[in-house]
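Note that one protein chain is taken out, while the other chains of the complex remain in position.
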Amino acid sequence: MAIVTLLTDSGESDHYVAAIKARIISINPGVRVEDISHKIKPNDIGHAAFVLRAVFRDFPKGTVHLVGVDSVGNKGDLPIALQLEDHFFVGSDNGLFGLISEKTHQNLIALNSINTISTTFPERDIFAPAAVKLASGVSLSDLGKPLSVFKKMIDRQVKATKKQITGSVVRVDSFGNLITNIPKEAFDILSKSKVYTIQFGGEKFRRIHTEYNQVDHGECFILFNSMATLEIGIYKGNASELLGLTYDSVVNIIFEE
Amino acid sequence: MAIVTLLTDSGESDHYVAAIKARIISINPGVRVEDISHKIKPNDIGHAAFVLRAVFRDFPKGTVHLVGVDSVGNKGDLPIALQLEDHFFVGSDNGLFGLISEKTHQNLIALNSINTISTTFPERDIFAPAAVKLASGVSLSDLGKPLSVFKKMIDRQVKATKKQITGSVVRVDSFGNLITNIPKEAFDILSKSKVYTIQFGGEKFRRIHTEYNQVDHGECFILFNSMATLEIGIYKGNASELLGLTYDSVVNIIFEE
Partner (left out) sequence: MAIVTLLTDSGESDHYVAAIKARIISINPGVRVEDISHKIKPNDIGHAAFVLRAVFRDFPKGTVHLVGVDSVGNKGDLPIALQLEDHFFVGSDNGLFGLISEKTHQNLIALNSINTISTTFPERDIFAPAAVKLASGVSLSDLGKPLSVFKKMIDRQVKATKKQITGSVVRVDSFGNLITNIPKEAFDILSKSKVYTIQFGGEKFRRIHTEYNQVDHGECFILFNSMATLEIGIYKGNASELLGLTYDSVVNIIFEE
């Protein structure tokens, strides 16, 4: 039996998360449920996509990821279920799922398209039952009418040339670390035989570290993190506060021969 | 084996929740434990009762709900266990359980009445062992001496006449949505063949929606939510902040022939 993970912006001061879990338990108590997070900023698709993209592949193939962020979506957003990179995803077609992978989906259906119900709580009444079915081995194609495409938003792109990589901060984590979208892969290729300068805010650095503790307390570290993207922080400090950088701040790596 | 749910105001920065879970696991590791919330505002019986009332029936019958909010209670408040609507509840007789249902309880006993212990941590030392016993199938009557009544507070009442329904905001959720105590049932009966105006703060509305996304971003929606009570919000915004309404704010529905 597969696991169902939950990712929502519900917070934990209300009954919403418990209602989703109770629905899953009531349908099939054998399904294991694991929280990813319920602290996504309200309606923040970008935040949710960042977290989901960072962690879904760590779960076993076949895991079902129920996403309840901006679930109501905009008028016309359908509830959908898809198979992507051998994982299942259930949620609203509001653009979030288009931000978590570059790969083509393996299967895609519209939920609530057979025996349509009306509800103000789709996570509990549409997504949870579908997630339980998928976790129990029901074929995705049996859950609704096939769709050909789902919404793909344009994510902020990294620009890379032989002279420069331009990226930006895509997440400020709870420690104040600034996580960028600059991939190690691009850096490794473009930096060969070159001197590089990393530039952000008013700062310039010429060294990339390999571990968080290679600088002294209060000093800036720059490294490629466990997601293989460039990350900037202050050792035992809050980089976002101290450097005045935030979501969308620009980060450049400039190469010289 | 039944599930034990946990609802407390302990927060998650201390060891209190883990201590309750550890006690349950130590007595019977086969008992499944699910959190409802540990973010209830300290000692806030109203908040806790709202959340519990909203979700307990979604769990399977026989679920044991351990409530640790204002557990110490006032002098004279006993630890109790009761069966109500085919669910079990364990906690302090501080009035909370009187706010979650209109139905008559099926069974009621005083905990810690046989082999009385003294403790400053009743959730771990009295409620958890009792909850495990109930989840394991021990009869409620075996857990303590029978009681005939438990505390019933007077909850704020909705007033309904042919001309007007007067209710109030009973919960502001994490999105800033204003959840009232006005039941859909009363509205459906009283609004037949009538024009209605919904009035709150300085606002007046003449439409009730059926889904959250039937208004534009930043506009007000009013609908009957998944608990079948009237709810007011701002689509993609925080109604409590934007409308200046809060817990106890009055909401009227006025009928004209």
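Letters A and B mark the chains as written, and numbering starts fresh at 1 in each.
Basically, a contact is a pair of C-beta atoms (placed from the backbone, for glycine too) under 8 Å apart; a residue touches a chain by one contact, two chains touch by 3 or more.
Being a predicted model, the structure only gives us computed values, none of them experimental.
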Tell me which residue among A:27, A:54, A:160 or A:190 touches the hidden chain in the full complex. A:54
Which one, B:14, B:203 or B:248, makes contact with the chain that was left out? B:14
Just checking the interface: what residues of chain A touch the absent partner chain? 3, 5, 32, 34-41, 47, 50-52, 54-55, 58-60, 171, 173-175, 210-214, 223-226, 236
Residues from chain B at the interface with the omitted partner, ascending: 10-19, 21-23, 25-26, 29, 42-43, 72-75, 77, 118-121, 124-125
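Note that in this section only the chains that are shown with their structure count from here on.
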I'd like the Å distance between the centres of chain A and chain B, where a centre is the mean of that chain's Cα atoms. 32
